[in-house]
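Data first, discussion second: the structure below is written as structure tokens.
Note that one protein chain of the assembly has been removed; the remaining protein chains are unaltered in position.
So that you can tell them apart, the chains are marked A, B and C in the order they are listed, and the count of residues begins at 1 in each.
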Amino acid sequence: MIDKTVSSLEEAVAGIFDGATVMIGGFGIAGQPAELIDALIAHGARDLTIVNNNAGNGEIGLAALLKARRVKKIICSFPRQADSQVFDALYHAGEIELELVPQGNLAARIQAAGAGLGAIYTPTGYGTLLAEGKETREIDGKHYVLEYPIRADFALIKAFRGDRWGNLVYRKAARNFGPIMAAAATVTIAQVGEVVPLGVLDPESIVTPGIFVQRVVAVPGLAQARVA
Amino acid sequence: MIDKTVSSLEEAVAGIFDGATVMIGGFGIAGQPAELIDALIAHGARDLTIVNNNAGNGEIGLAALLKARRVKKIICSFPRQADSQVFDALYHAGEIELELVPQGNLAARIQAAGAGLGAIYTPTGYGTLLAEGKETREIDGKHYVLEYPIRADFALIKAFRGDRWGNLVYRKAARNFGPIMAAAATVTIAQVGEVVPLGVLDPESIVTPGIFVQRVVAVPGLAQARVA
Amino acid sequence: MNRLNRNQMAERVAQDIPEGAYVNLGIGLPTKVANYLPADREIFLHSENGLLGMGPAPAPGMEDPELMNAGKEPVTLLQGGAFFHHGDSFAMMRGGHLDICVLGAFQVSAGGDLANWHTGAADAIPAVGGAMDLAIGAKQVFVMMEHLSKNGECKIVPHCSYPVTGIGCVDRIYTDLAVIDITAHGLLVREMVDGLDFAELQRLTPVPLTLAAAAATTVTA
Partner (left out) sequence: MNRLNRNQMAERVAQDIPEGAYVNLGIGLPTKVANYLPADREIFLHSENGLLGMGPAPAPGMEDPELMNAGKEPVTLLQGGAFFHHGDSFAMMRGGHLDICVLGAFQVSAGGDLANWHTGAADAIPAVGGAMDLAIGAKQVFVMMEHLSKNGECKIVPHCSYPVTGIGCVDRIYTDLAVIDITAHGLLVREMVDGLDFAELQRLTPVPLTLAAAAATTVTA
């Protein structure tokens, strides 16, 4: 019997190695797997490359991981926010590397990795600083920039419900990067509000089929519990 | 008030012009919008380029459209089947043009069109007859073929339920090409087993959001009615 | 002259959004446009974090931390709305499926280049989010901004001095003074606020303007 659920957050993040590339879901705090990130901090891996839309808010979650000095590089679209003080300080001190990627290119490059494409010509960023030095091509009168896939060793994501085969459904705008990161990482680790028996999730409505998920850990929480 | 539903199949296919590129959903008969195809035959447009996985089965649906001599070119992955006699005869007579595309490249090129990519490097077909004359590139030690988006003027698809905003859900394996074709056509026309009031479709489970759909027509049918 | 305030600018933009349009309102000033969309028009608001059919802010106390807009403010979802992942959301933007996006700007050039993501200051932390995707993806890109900066410099310029967000992407500019289309034949003034004459608008704007034949002499919000 295949059971991808693990019984602790510690077990969920086991094996994340120094120097790993780790995707972390979430758009701001919606969909951010805060408990998995805490477990990653406790786990101790360092020199990580993190892929996330943002670069941490306040002092918790991703910001706490940055503050613990575990991150050497971050690939994101929107690091600067009202409460991104942890990142801001590291950046100004030259203690973290930033690869700034337009959000749509970030999503498309993650999707390209999951789908096995070698590279894509994307319309976004042409003629801007963020395409400097990149190969471009005119196709049917439009200009495109050549962008490469972003893969990861691990993805930490948050879903609403999951089952022992790793099938996932999400909740509202917390879905965001979860499904595309799940497909782009070698090992995808999902924290879910509830583990349900096999067959409870409607096969028509499963958003992430279990083939993209290697570990599931239950983290009951307020946001999830609120749903009918 | 926005109401994308139309009251007849005739109205649904109105405006499909001679020479148009028309995507038609379905994998074999599952998801094939047979009634829309019949309406297209009655409508009379000719010199069509058709995009479908197959090239028609038996004498109905897509095969009937071919038999009526309305199709000048078909882009598909698997034309030859036990019951593809209509296509076979036209092909051997030199009366239809075939662009044979590996099924995954077909899907990826349709997705590229919907997502606004200029081109993609795909792993499939490298070193084969189907990549002859195409640009290739080695990326990280793997070989890829450059493939371009496939767009359409119209897409005819079949879904299970729809609403007046054009939101769609599908049924079982009839989903296949429907969602990706919907995003790749200028005008997407969906036949649905049932039109439901706005709000009936769960926003977490809508597969094709209405932004990708321009017309919805109800065609109650056996396959749809069978569902609980 | 009757310079528009920011709410009036938002109200003016809202007038040009037709029923049935799929629209993305950028972070900041453009978000205000939602407040002026007529209740009797069904308009589909898209938010890049995975919402279509976005509704107004929830009643106090009903906020949901997993139902936010791109600016991370609490919102609601209308009946008929849908949730989807970031790949699908940006396919909507980049694949040309949005009819209109409304963006703020530091500068717009005569050729329609947009600068709205980076001041270019050496010590600024750059952040781009979805700005570049919106700029190149929507069928029509509307910019709303004050005509003049706080230093009195016109934000409509021959060439952007700030780093650009997209090339030749802006279709129409709404300022506190005028509504101006960017066309193949240059900038065409569609409307001016009450009390502003064309010569004065041209004096303020370092790019040649043409007054549209059918131009309204008043921007009425």
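Following the convention adopted for this analysis, a contact is a pair of C-beta atoms (placed from the backbone, for glycine too) under 8 Å apart; a residue touches a chain by one contact, two chains touch by 3 or more.
What you are looking at is a predicted structure, and each value in this text was computed from that prediction instead of being measured.
Listed by label, the shown chains that the missing chain touches in the whole complex are A, B.
In the complete complex, the hidden chain is touched by one of B:Ser8, B:Thr128 or B:Thr186, namely B:Thr128.
Touching the missing chain, out of B:Leu100, B:Ile139 or B:Val195, is residue B:Leu100.
What chain A contributes to its contact with the hidden chain is residues 1-2, 111, 113-117, 163-165, 167, 183, 198-199, 201, 203-204, 206, 209-212.
Although one chain is not shown, part of chain B still touches it, namely residues 27-31, 77-81, 84, 87-88, 91-92, 98, 100-105, 107-108, 110-111, 122-130, 143, 170-180, 207, 223, 226.
The working rule: only the chains that are shown with their structure count from here on.
Once the centre of each chain is set as its mean CA position, chain B and chain C turn out to be 35 Å apart. If you average the Cα atoms of chain A and of chain C, the two centres end up 29 Å apart. Centre-to-centre separation of chain A and chain B, using mean CA positions: 32 Å.
Of all residues in chain A, those that touch two or more other chains are 108, 122-123, 170-172, 207. Shown for chain C are the residues in touch with two or more other chains, namely 77, 83-84, 87, 90, 93-94, 137.
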